[in-house]
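In what follows, a single structure is set out as structure tokens and then discussed.
The complex is shown incomplete by one protein chain, all other protein chains being positioned as in the whole.
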Amino acid sequence: MGLRTPEQYKDALRDGREVYYRGELVPDVTAHPVIGKAVNHACIDYQLAEDPRYRELAVVSDPELGDYSRYYHIPRNTEDLLQRSRLIAASTREGATLVVLIKEIGTDALFALHVVAEEMAKRGKPEYKERVRKYYELCRDRDYGVAVAQSDVKGDRGLGPQGQAHDDYYLRVVEERADGIVVRGAKTHTSVLTNTDEVIVLPTRAMKPDDGAYSVAFALPAATKGLKLLASSYGGIPKDPFEFPISASHKMMETLTVFDEVLVPWERVFLNGETEAAGFLALTFVKFHRFTAVSYKLPLLELLAGAAQAIAEYNGIERAGHIREKLTKLATYHATVQGLIFAAAHNHEVVAPGIAVPNTLLTNVAKYQFASNYHTAVQMVQDVSGGLLVTGPAAEDWRSEATGPYLEKYYGGKKGTSAEERVRLLNLISDLTAGDYGGYQEVLAVHAEGSLEAEKLQTYREYDFATAADYARELAGIKK
Amino acid sequence: MGLRTPEQYKDALRDGREVYYRGELVPDVTAHPVIGKAVNHACIDYQLAEDPRYRELAVVSDPELGDYSRYYHIPRNTEDLLQRSRLIAASTREGATLVVLIKEIGTDALFALHVVAEEMAKRGKPEYKERVRKYYELCRDRDYGVAVAQSDVKGDRGLGPQGQAHDDYYLRVVEERADGIVVRGAKTHTSVLTNTDEVIVLPTRAMKPDDGAYSVAFALPAATKGLKLLASSYGGIPKDPFEFPISASHKMMETLTVFDEVLVPWERVFLNGETEAAGFLALTFVKFHRFTAVSYKLPLLELLAGAAQAIAEYNGIERAGHIREKLTKLATYHATVQGLIFAAAHNHEVVAPGIAVPNTLLTNVAKYQFASNYHTAVQMVQDVSGGLLVTGPAAEDWRSEATGPYLEKYYGGKKGTSAEERVRLLNLISDLTAGDYGGYQEVLAVHAEGSLEAEKLQTYREYDFATAADYARELAGIKK
Amino acid sequence: MGLRTPEQYKDALRDGREVYYRGELVPDVTAHPVIGKAVNHACIDYQLAEDPRYRELAVVSDPELGDYSRYYHIPRNTEDLLQRSRLIAASTREGATLVVLIKEIGTDALFALHVVAEEMAKRGKPEYKERVRKYYELCRDRDYGVAVAQSDVKGDRGLGPQGQAHDDYYLRVVEERADGIVVRGAKTHTSVLTNTDEVIVLPTRAMKPDDGAYSVAFALPAATKGLKLLASSYGGIPKDPFEFPISASHKMMETLTVFDEVLVPWERVFLNGETEAAGFLALTFVKFHRFTAVSYKLPLLELLAGAAQAIAEYNGIERAGHIREKLTKLATYHATVQGLIFAAAHNHEVVAPGIAVPNTLLTNVAKYQFASNYHTAVQMVQDVSGGLLVTGPAAEDWRSEATGPYLEKYYGGKKGTSAEERVRLLNLISDLTAGDYGGYQEVLAVHAEGSLEAEKLQTYREYDFATAADYARELAGIKK
Partner (left out) sequence: MGLRTPEQYKDALRDGREVYYRGELVPDVTAHPVIGKAVNHACIDYQLAEDPRYRELAVVSDPELGDYSRYYHIPRNTEDLLQRSRLIAASTREGATLVVLIKEIGTDALFALHVVAEEMAKRGKPEYKERVRKYYELCRDRDYGVAVAQSDVKGDRGLGPQGQAHDDYYLRVVEERADGIVVRGAKTHTSVLTNTDEVIVLPTRAMKPDDGAYSVAFALPAATKGLKLLASSYGGIPKDPFEFPISASHKMMETLTVFDEVLVPWERVFLNGETEAAGFLALTFVKFHRFTAVSYKLPLLELLAGAAQAIAEYNGIERAGHIREKLTKLATYHATVQGLIFAAAHNHEVVAPGIAVPNTLLTNVAKYQFASNYHTAVQMVQDVSGGLLVTGPAAEDWRSEATGPYLEKYYGGKKGTSAEERVRLLNLISDLTAGDYGGYQEVLAVHAEGSLEAEKLQTYREYDFATAADYARELAGIKK
């Protein structure tokens, strides 16, 4: 085994998981009008493996293991990292710029767990290594979708886990039993868990020596007693595909993931009280996951440039100086991120047990270049497009005899173009930049996979200031 | 007479106007679920006159004319301009950052028509002056709401009115009759006309000598035969006030305004074939209207700074260095625009017939400072707020016994704050920056009342490069 | 009395002051090749009073006091502030964008001393008020040039006055005697003291309760025993006016100002141990001085725009889209600062004893807009100008028969322009942006009259976040 069909994936989601939407329990996520859309979107990760155009990219054929999803392939070298990056970009491109994520994020966590468990073994805690290996094989062999719950709800962001209004603002172990640990707390912004088989839970930050109860990592099936998923309603309105060409068909769900006294069996516990390893695990996950993040941003950046070019053509202004200026900036933006991803993959570091970690400095710089310039890019695309992004007609207006002919007549652009096509393109840009999907992408740009400040902090830590400062002192004639 | 009540305003809208929404004729705009919201929002301009807190600002008591709306007061000096600016800001503040506009924009056009008609009289066309005066008095004395239709649909933006795929991409006169002119064409992005009494139609740009048919300005009642209003569906979904604290209650409508062989009586014609005056009128309107625009942006800028400050407090990070950096930039942004508006009012120019025109250079610079920095400001507010902007719970989640207690417990912030209040504030910021209202504001920032390029062009024209270059040559030792 | 001639000013500088240049005592500053240039530059503040074009602006004719320099006029209202701002801009314009400063900065300090002494009197220390008044009248009536020494050398910037490598990193009182106080320490970046009559010494920051010895303010003649002025050598090379049209003739001196056990008579002591007033005085001075600062930046900003426009004309590219884009940005930059200065003057606050203080928020925002955008403006001017800024010919090349004709032939620009004029203009821009004068202006932009961080801090403090946050909470439906 190793590859499931989309239908097998969907069937497995009818497992009694406790998902709430607008306060009500959802009996079958695949049948829910909003979450069902997210399920269909997530199927892309399975469809790619069946699609001849992508099969080679999406599937690894191993003499021993047989076929399995490339997402589960542990990267050993530059080419592995680049193939993974291309696969992530390809699935997101199929997803109309919305990342699929159900295999992407989970494997990032699994790679990090391998690295940390290896290190823990060196430090005299050998048990995690075997647990991680087995859990990884389970997920790979069953072709699971795996979510990751990392962000604690945090309460007062100026404080750590302790000293808060109550002790559960960070997820924690409240009991150790013979059969496992019992955890309580909640994780927020958990993506795709409404529709994955499993969830891996990681600490959100470095911990202090007395934060032992909060230094915990583990995995659970989505359908676990006490695990409650409160789905976000954001962007959940019904949408016409004419008006919302992206978001009418593509959706990702986030949940407030509540752990109400949940038992985790020992074989699924990957960290438990080792405070000094909490930050290491959090950070190692992030090293992989930011590389995933920048990889899946590429179709978005391409679409910004492409949509701007296309609408400029319809509007007859593609040769105007200020339009070319903006198109060039969008191209520069895309190429910068793409070039840095490439460099990050090449300049990777191989860490025990033989896993290629993308260059942390370059990955963070790529992510920062993406995130810090996103809103300005949106501004340029909106600028090129025109006000019709927010004043345009509805699908029904085109069908109406009373109004349709006027739209056909008056919403045309350059001679030889079709008014409907022009409006379709404007609707795409409106969906992409000016509706809730646009807002979602903006907020994701500055918060998902680490905030701007997190990227800056990591850049600051990774850059070799010591060598640079030595060069300065040398030129200044300062003796060492 | 001179002041209507909100109810009188609403009653007058049931006048048989031909408004379409999603392809269907709207029998009564005040009763329509979406347009009715816009009607209620527009009432603010009438409510202010009745509100003791605003009455002095909103009403002019003239010994001869009696009480009338200050919007109709022709500005003669700095204080008039500042009072007008304050009134516009106050009504927008009441409108929760959404401009009311039904008196603001129309009076901008009326002021411009006065200036142009005066100039036309000097050039030997005295008839417009009296028509404008009478029409102005009609609107003022009946306390009308007046829309302005300026933007032509344009077709190929690289061309002017002629040479397009068809001749109606710019509104034009197709017939002159004894009783008036007949016009055909369409204006786009027409704001508030679904719910004003009247509309003033202005040319969108300077015209060439053979563009006579396109050089036309006039006014019409909203309910005029052949005048068809195709309302935009953007942002028209039903909204819960908990999740959308602004846009659940506040709405502005735009229309594609079709003139299907519409007769305009001569006394309402203010320009007809004088090609050399088309650009003058378009630009004079814009001089007033950009000042209105920057004035109504102030509550929005204040809210960006205030919301960021408030959420930072709930999150317990208001003292963090990078948060203060962002708060300071938001404050700088607000203060810059505010200071420049003030300077523009003071450095006004009085033009015949004695109307104070806000300084064009400073008004455009204020508008540009607003528009070019808006998306970056949004980025900072989203950055300070956190990802919950797009992953938060619905109103029903709070009321549900299954989910409400978890939200109460886990969405708290700094000790002593309420989880619900924190989420309310996040919902406000989400509505303001990440939903369709947020997208609307972004697109408006770069397109409404002139695009970024239009503001730059006007700045370029108004700046005194000649004097500056003389200074350079003088210092360079170049003899004149 | 009240107005001196430039010659009287220069004569008074031969007073035995202890000035060192490149390690050597300067016997007569007016005759020194470098400092003498600064003396001549400083004369502008006296020449203006004699120049019919400026006399009305530069001189106040008081029925009681007779004529005196407007710099000494205590601002009481908007018009006083605007006149002062115009005078500062005018003298700087005469100074070819280099501020004159010898009366500007001293009067800023005198105004601040009035405000603080008034407050001290309220707090039960009446003696300072009379001392300040008398000292102010002395300076005004003798038409003195007055420097201000504020910046301590500071040592470790992460610490305050105490805990440093030695105790003199901040100037301090080391002895109190019957005839006065004895001070030790050094101030850095002291402008113009090589060529003023007097110096006012102010604390550089707020002090803590045990920093009494460091909480000191006073005034001294430049020629005082123990007061040693170590002049900076920066930019002191001989310069040909053809190659350096600005800096060959204009210079400002800075000194490390050493107080080597200097006695200050009691009547010249304005603060002595009142730790709580040190920050108040430092800040009040800055409120006036940042307004001075932005005022004197205006000719610089005008020259950037004007030089770019002029060289673009010589190069034949003034109509190119990207050139106009840059010219427009330079115009926007200039207009933004100018508009904010205007607004700051109007929105002043009158503080006891009746002095108009420019609006602190708007002044800081103006300064920040200037300072944060300066390098980008330089980039644009260099971009428009071309590489010849740093590869151009010398004055001798033009005079040489071997090379002159080639320059004449090959350095021409647009038809009808003169090669020499074009190169003169390029030399001006090179001097302004690419030589040591250019570097001086860049560093001044980010450090003089408060760093970027200081301006941001003040903006943060002055902005009304409380009202803004209330607005946010109100819209969010949060009850007070």
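Just so it is clear, A, B and C label the chains in written order, and each chain counts residues from 1 on its own.
Convention: contacts are C-beta pairs under 8 Å (C-beta built on N, C-alpha and C of every residue); 3 or more make two chains touch, one makes a residue touch a chain.
Because the structure is predicted, anything quoted here is derived from the model rather than measured.
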Touching residue (missing chain; options C:115, C:132, C:153 or C:472): C:153
Contact with the hidden chain (one of A:113, A:293 or A:365): A:365
Touch with the omitted chain, as defined above, among C:8, C:61, C:451 or C:467: C:451
Selected residue (touches chain absent from view) among A:24, A:137, A:349 or A:470: A:470
Selected from C:338, C:369 or C:433 as touching the chain missing from the view: C:433
Residue ranges of chain C at the interface with the undisplayed chain: 20, 22-25, 151, 153, 155-159, 164-166, 168-169, 186, 188-189, 228, 230, 232-235, 237, 243, 254, 256, 258, 315-317, 319-320, 322, 374-376, 378-379, 382-383, 386-400, 402-404, 406-407, 409-416, 430, 433-436, 438-440, 442-448, 451-453
Residues of chain A in contact with the chain not shown: 93, 96-97, 241-242, 245-246, 299, 302-303, 305-307, 309-311, 313, 324-325, 327-328, 331-332, 334-336, 338-340, 342-344, 346-347, 361-362, 365-366, 368-369, 421, 424-425, 427-428, 456-457, 459-460, 463, 465, 467-473, 475-478
Chain B residues touching the omitted chain (full complex): 321-322, 325
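Following the convention adopted for this analysis, only the chains that are shown with their structure count from here on.
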Chain located farthest away, centre of chain B as origin (C-alpha): C
Gap in Å, rounded to a whole number, between the CA centres of chain C and chain A: 52
Centroid spacing, where centroids are CA-atom means, of chain A and chain B in whole angstrom: 38
Of all residues in chain C, the ones touching two or more other chains: 325
